[in-house]
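With one protein chain withheld, the remaining protein chains of the complex are depicted in position.
Let's look at chain A:
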Amino acid sequence: MYKYNDFDEAFIRARTAQFRKQVERRVAGNLTEDEFKPLRLMNGLYLQLHAYMLRVAIPYGTLNARQMRQLAYIADKWDRGYGHFTTRQNIQFNWPRLTDVPDMLDALADVEMHANQTSGNTIRNVTSDHFAGAAVDEIEDPRPVAELLRQWSTDHPEFQFLGRKFKIAVGASEHDRAVLKAHDLAVRIVRNDAGETGYEILVGGGLGRTPMIGKVLHPFLPREDLLPYVEAVLTVYNTLGRRDNKYKARIKITVHENGIDTIRALVDEQFALIRPTFSGYDQELLEEIRAHFPEPDYVKAPLDAFETAYENDPVFRSWADTNLSAHTNPDYAIATISLKKHGQTPGDATSEQMRVMADLAEAFAHDELRISHEQNVILPHVHKSHLPAIHARLKAVGLATANIGLVSDIIACPGMDYCALATARSIPVAQQIATRFDELKLEHEIGELKIKISGCINACGHHHMGHIGILGLDRAGVENYQITLGGDGSENAAIGERAGPGFAYDEIVPAIERLVLGYLDLRESPEETFLQAYRRLGAEPFKAVLYPEAKTKNAA
């Protein structure tokens, strides 16, 4: 794992000291609320519906036991004993007091963490594949590149007051687990026919009210050109991006309005000027960073404990079948801990649960934890012999739900329960769907299905990319939920299509039930997933089960 050097340490201490002064100046009136706002945002502090919210970065989703324990400590000391993991590998504390925030940032700095640039019109927390370093299909661990970009973007003097936020993600595998194509800029580590490694650069992806899939800006960028090239993209965006309309300010609109070819030409022009300002130290630094991400010191041990539990304990078997993924080391597994227990708030963890996960990471998993954009926690390196013990500990604190990738593994944004921008509730809808399918006992039979819920058009719940997406709107003061079908956040990224008229709050869960049961009738075989069936059959049969009245009307 990356370890701060003296430079990083000095930087973060100076940064928290600056923020402490900014809070004092705000309280004294030397900063207006207007002026304070971007400063608090670039330090992760939002003003929500009921209180401030502090959004802490978990860079590329990686943390160790000590850091997880510190998050638990912060939750207990300055918040209400829990935290919420988000779709961008952050954790949010929902109830801090403004005057406590400098202390919270100091506590984070004590464990090499921060809330820098988790909000505001700047380059946000760089995200990556939550299976990085363990996945069987990756070219290399993408996290060193993500860390390099983190350092480059941190406090970048030119890009702290952009027209809008700017999100970067890095991936390095065939299967995209980082939703690369929904990012303002994505870096895909790829290999060409000659066996050389380089970067495919995508630009202009994004969700929100105008969802767009990222386009290829450069098919194969040489490695040493990464920072100057990304900087050139930002230079062009900061010059050309619209500032007259907040909803047209993201780079996806800049790309859409100017065309990818024009953007590419402008980027090339800037790149030629910027490239000479990098003299190669960034590449040395990348090598240094790489040394922080060695392969774990793998244990060699018999697998009997795992095999016995798998044979004899059906609850363990179900969890193992659902929540484990293949690891590069065949004696190991990647274990996903579900933060989606039926009826709970997706992504929430109590301080007690955080401590248990920290203990497990330390005792059994090479001291590493990951946060996924699907709002779950991952133990990336687990020797299989430890899995039964891990499962037992998780079960004791409500963390052993066997539902990864299934209908109740729902992504939901905070919605009306917390968010000032929300037009509808999203958490209760997620809770009710999960509870309903748990009652039906059909979850495992239904198989892989991604439901994603947003509480307004801003789409923080990635609803466009759900196999089933749910968007909560406000229709004349009444919550109304629109369904989209066929979205996909993988390497085959697709934006879901609207199914038809929306549903009232008390109709949405039955509608989802109809839809999913309808799929069970429509599928060719148990192996055909919801998304595959949708792609084979198109929207019509699904609409027919969603809107049975329309069908009878047409028939009449």
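Note that a residue touches a chain if its C-beta (ideal position, glycine included) is under 8 Å from a C-beta of that chain, and two chains touch if they have at least 3 such contacts; residues count from 1.
Everything that follows uses one rule, which is that contacts and distances are computed from a predicted model.
According to UniProt, the chain absent from the figure is "Oxidoreductase", selected among "Probable septum site-determining protein MinC", "O-succinylhomoserine sulfhydrylase", "Oxidoreductase" or "Sarcosine oxidase subunit delta". Only one of A:Gln48, A:Thr197, A:Thr210 or A:Asn238 touches the absent chain when the whole complex is considered: A:Asn238. Across A:Asn121, A:Thr322 or A:Gln432, the single residue that touches the chain missing here is A:Asn121. Check A:Asp155, A:Glu224 or A:Asp331 against the missing chain and you find that the one touching it is A:Asp155.
Among A:Glu140, A:Asp282 or A:Glu448, only A:Asp282 touches the chain that is left out of the view. When the missing chain is restored to the complex, the residue among A:Gln22, A:Thr322, A:Ser385 or A:Ser408 that touches it is A:Gln22. Chain A residues in contact with the hidden partner, per the touch definition given at the top, are 7, 10-11, 14-15, 18, 21-22, 25, 30-31, 35, 38-39, 121, 151-152, 154-162, 227, 235, 238-239, 243, 273-274, 277-279, 281-282, 285.
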